[in-house]
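A single protein chain has been omitted from the complex, and every remaining protein chain is retained in its original position.
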Amino acid sequence: MAVEAKGQPVERRFAVDLHVLGPLVALIALVVLGVSLNEQFLSAGNVTNVLARSSFIGIIAVGATFVITIGGLDLSVGSMSAFLAGITIIVLNWLTPNLGVNWGTIIVGMIVCLLLGLAAGWLNGVLITKGRIEAFIVTLGTLGIFRSLVVWLANGGALSLDFNLREVYRPVYYGGIAGVAWPIIVFALVAIAGEMVMRRTAYGRHCAAIGSNEQVARYSAIHVDRVRLATYMLQGMLVGVATIMYVPRLGSASSTTGLLWELEAIAAVIIGGTMLKGGFGRVWGTVIGVVILSLIDNILNLTDLVSPYLNGAIQGVIIILAVVLQRGRKGA
Amino acid sequence: MAVEAKGQPVERRFAVDLHVLGPLVALIALVVLGVSLNEQFLSAGNVTNVLARSSFIGIIAVGATFVITIGGLDLSVGSMSAFLAGITIIVLNWLTPNLGVNWGTIIVGMIVCLLLGLAAGWLNGVLITKGRIEAFIVTLGTLGIFRSLVVWLANGGALSLDFNLREVYRPVYYGGIAGVAWPIIVFALVAIAGEMVMRRTAYGRHCAAIGSNEQVARYSAIHVDRVRLATYMLQGMLVGVATIMYVPRLGSASSTTGLLWELEAIAAVIIGGTMLKGGFGRVWGTVIGVVILSLIDNILNLTDLVSPYLNGAIQGVIIILAVVLQRGRKGA
Amino acid sequence: QDSNAKATIGVSIPSATHGWTGGINFHAQQAIDSLKKQYPNLNFVLATAGDPGKQVSDIEDMMATRNIDALVILPFESDPLTGPVKRVADAGKFVTVVDRGLSQPGIQDLYVAGDNTAFGKVAGEYFKKKLPDGGKIVVLRGLPTTIDNERVDAFKKAIDGSKIDIEGIEFGNWNRDKAFEVMQDFLSKYPKIDAVWASDDDMALGVIEAIKQAGREKEMWVLGGAGMKQMIKRVENGDTMVPADVTYPPSMIATAIRLTADHFVTDAPMVGRFIIDSVLVTKDNAKEHYYPDSPF
Partner (left out) sequence: MTTRPTPILEARRATKSFGPVEVLHGVDFALRPGEVHALIGENGAGKSTLMKCLSGYQPLSGGDILLNGEPVRFADSEAAERAGVVLIHQEFNLAEQLSAEANIFLGREIRRGLFLDRKGMRAKAGALLQELATPIGTRLPVGKLSVSQKQMVEIAKALARNARVLIMDEPTAVLTTREAEVLFNQIDRLKAAGVAILYTSHKLDEIARVADEVTVLRDGAFVANGPADEMSPDRMAALMVGRELKDLYPEKAGETGGDVVLSVRDFAVPGHVEAASFDLKRGEILGFAGLVGAGRTELMEGIMGLRLASGTVRRNGAAVRIRDAAEATRHGLAYLTEDRKGRGLLLNYGLRENLTLLGLDRFSGIFVDEKAEEAALDAAIRRFDIRAASKTMKVGNLSGGNQQKLLLAKTMLVEPEIVILDEPTRGIDIGTKQQIYAFIHELAREGRAVIVISSEMSEVIGLCDRVIVMRSGRLAGEISGAEITEEAIVRRAMGLETTGAAMGREAGHGG
């Protein structure tokens, strides 16, 4: 404590401010950059595109915020999503002849997707809590498992949703109300709910406690394992929600579906100011992190400043800069 | 004292045993499996192949063990290696006309590779210590940067080593002494050195102290930042060593060079019993972890039990099982 | 004719990371299954790799543990594989190289070549024909690899001298989602786009969705590539957005495996170079390029 305390007054308040505003500042900087580079940048169309795109990673990243807050990690979300999409498509195609091309069928598919998500999360959670295996290893393992199950189900190709059913399903991604696309609405709802749960509920408090000191949590009558399991299931369910929004977009699942989403999600969470070591989580920060990430791609596409070969480098630099703006946070 | 002696030790020793032997048991299990599947498995040729190819990840993973022990993380090692390989090849091709096709040229190339590795590690380290940015973010950023620099240098294609020079260089990977291939020898030396440093030097101890409790380390007059920087530089240098062994194997560098090595390295470290949260590292465990990982691939090639689509699933399952064998460790 | 000659044939291909490689995987397995039935004494070893390093390992393993008599390989990249494949050939094994050639001539016995240059050229010429008095187009390229470079360079060369100008060019990673997002951004960036060269059917699907979303189907058409059955079907049905396609048939791997098998079961000399040409698929010839049972 003492050292933290060194010359605290000024420095601390300062640090806190930056730390709180950091992600926001970075976001604003990016927007300014975008506008200056292309007048189309703030057009309704483009804004919708960017936000709608980020919704998948976004919804997943909200879950990741909780997982990381309890001091865990879930590397499997990306391939889990591909797996869920695959199964959902198979189920839908199989239901269509029986239930016909209508919302009923789709609803059933959605429910399957959610339940499967919960199950997948449960699998991760049980292996981690009961099996006492490092989350990194468990989810690295399930990452491989889910991914190759999709490839296997699709015979190495892509699983495609029945064409007619897809026409019915499309609005879930492309439609919306009052000009706001559904994925954006859902993302917003999930984010708000997430922030509420994290800040205002006992569960959120318990997550932070576990991540910050598991022993203290145990001695404070918190069911550490139960909370942990619940968190991984929450993550799984949110992957399900994201997948429900994803399937209608291209109506297919393949080996490339959800590739590296896990990395993007974790990055978003940390850019948002949550600590990788656990003990402190901030959902709204994550949301900003997600938007920052998809803005980077968008800006790179809207401009031809650099050879596309260097896109990766620019991304890297911006990610680091975005976090430099919230200095003072302990690096590890 | 009375209580110390009582019961408690037994319980602990038990736990420790599993935890210590865990990786070994897994390794042995895999070997048995391999033998039962194919009598060629233990042939000198195959054993050499497996060990030689694990040497890259292996050498890198030794560095990763230190990085993780101080409570850090380095996601950039894979693309760093690609980057180093690329530069080294460019330098070698450029030197050849002047210095000619001979060992002199190659030695110069090797030195360049090592120095560049140190520099790259230094970059990571400085951003993390001085910039106070989460290691995850910094190295995720540099991952993108290094990777796309290679792509850019190679104009999207591959950088290839001059064929004549390659012939001279080849023995560094394919040659050896007393039937033991060079990469194996180097890997062994690095591993032994690593274990010594971790166990028997003040530096090793300071790494563990920092990972275990940075505050305490600082109070104990350890120069936390200096040690951290040194560790990331060590990692960078070891990536350099690995790259020196790697270039003669494929004689080229491209966007796919060293792909996902970071994940394999971290997985190996954790399978080996090092804690992702830092504070405790075990180099010999890492070595076993690396061998386990490359055995899995090898075994999958020994038979056609499963559809190749499912390879990923098998890998996932085995990785998890390998760690189940060291239960009792705290999951997160 | 000795149809009971014993032989083990190793097949090393990239793992199914996108549509086309998925097709490769499918056709390879198909061919192997049917050949196994046909010639019980032929034994096959199939290995898939996610990167050149792994592919080299696979070859090493085949040599060390499966003592293969022949190797059929679709090199992940030419340069890294040249050395290792050469060693296989030097060991006296029969070597068949598929699609992309090795960096040194004369290593393989049999070369079943896909022609990436032709792939780009055919596409380019189609653009020239379809846009005689020029136009604005955008290009989505695959992953930064030699193949991709060959295709794009050939394409550029082909449209050279025409009044077609490439407004934007970005990597779509041979990935539908990525292509969809890139195209979305192209659409908001360029008010006028006459055509899109998606250079791959997977990406084409993403691109088409983006165009639909923007409601600009009427404005532009899309040329993909590789002959995915969905796309061939659209061509056959005369879809205005998908007027044509350029083949790059993953079935070439099957051809290669068959020919290699024949080397052991027939006495006909199986050496030399078979070029699987990239042909333009239009409404007229779409039928003969449609394989309903392929997943690709």
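Letters A, B and C mark the chains as written, and numbering starts fresh at 1 in each.
Just so it is clear, a contact is a pair of C-beta atoms (placed from the backbone, for glycine too) under 8 Å apart; a residue touches a chain by one contact, two chains touch by 3 or more.
Bear in mind that the values here come from a model prediction, so they are computed numbers and not experimental data.
Q: Wait, the hidden chain, what does it touch out of the ones we have here?
A: Taking every chain of the complex into account, the missing one touches A, B.
Q: In the full complex, which of A:Gln40, A:Asn93, A:Asn213 or A:Thr303 touches the chain missing from this view?
A: Going through A:Gln40, A:Asn93, A:Asn213 or A:Thr303 one by one, A:Asn213 is the residue touching the chain not shown.
Q: Can you work out which residue in A:Val35, A:Met196, A:Leu260 or A:Leu305 touches the chain that's missing from view?
A: Touches the omitted chain: A:Met196.
Q: For review purposes, identify every residue of chain A that touches the missing chain, sorted by number.
A: Counting over the whole complex, chain A touches the hidden chain at residues 1-3, 5-9, 12-13, 196, 200-202, 205-206, 208-209, 212-213, 215-223, 279-280.
Q: Residue by residue, what part of chain B touches the chain that was omitted?
A: Interface with the chain not displayed, on the chain B side: 1-4, 6-12, 196, 200-202, 205-206, 208-209, 211-213, 215-217, 219-222, 275, 279-280.
Everything below uses one rule, namely that only the chains that are shown with their structure count from here on.
Q: Centre to centre, using CA atoms, which chain is the farthest one from chain B?
A: C
Q: How many Å are there between the centre of chain B and the centre of chain C, using C-alpha atoms for each centre?
A: The answer is 34 Å.
Q: Could you put a whole-Å number on the gap between the CA centroids of chain A and chain B?
A: 29
Q: Chain A to chain C: how many Å between their CA centres?
A: The separation of the two C-alpha centroids amounts to 33 Å.
Q: For chain B, jot down the residues that touch at least 2 other chains.
A: 151, 155-156, 307, 309, 311
Q: If you look at chain C, which of its residues touch at least two other chains?
A: Those would be 15-16, 25, 144.
Q: Using the touch rule from the top, collect the residues of chain B that touch chain A in their complex.
A: Touch residues, chain B against chain A: 71-73, 127-129, 131-138, 140-145, 147-149, 151-152, 155-156, 214-215, 218-219, 263, 266-267, 270-271, 275-278, 307, 309-313, 315-317, 319-320, 323-324, 327-332.
Q: Which residues of chain C touch chain A once you look at their complex with the stated criterion?
A: Spelled out, the residues of chain C in touch with chain A are 15-19, 21-23, 25-26, 144, 168-171, 173-177, 180-182, 184-189, 202, 205-206, 209, 213-214, 230, 294-296.
Q: Can you list the residues on chain B that touch chain C in the complex?
A: Per the touch definition, chain B meets chain C at residues 38, 40-41, 43, 45-46, 49, 53, 151, 154-158, 160, 163, 166, 170, 249-252, 254-257, 259-260, 294, 297-298, 301-302, 304, 307-309, 311.
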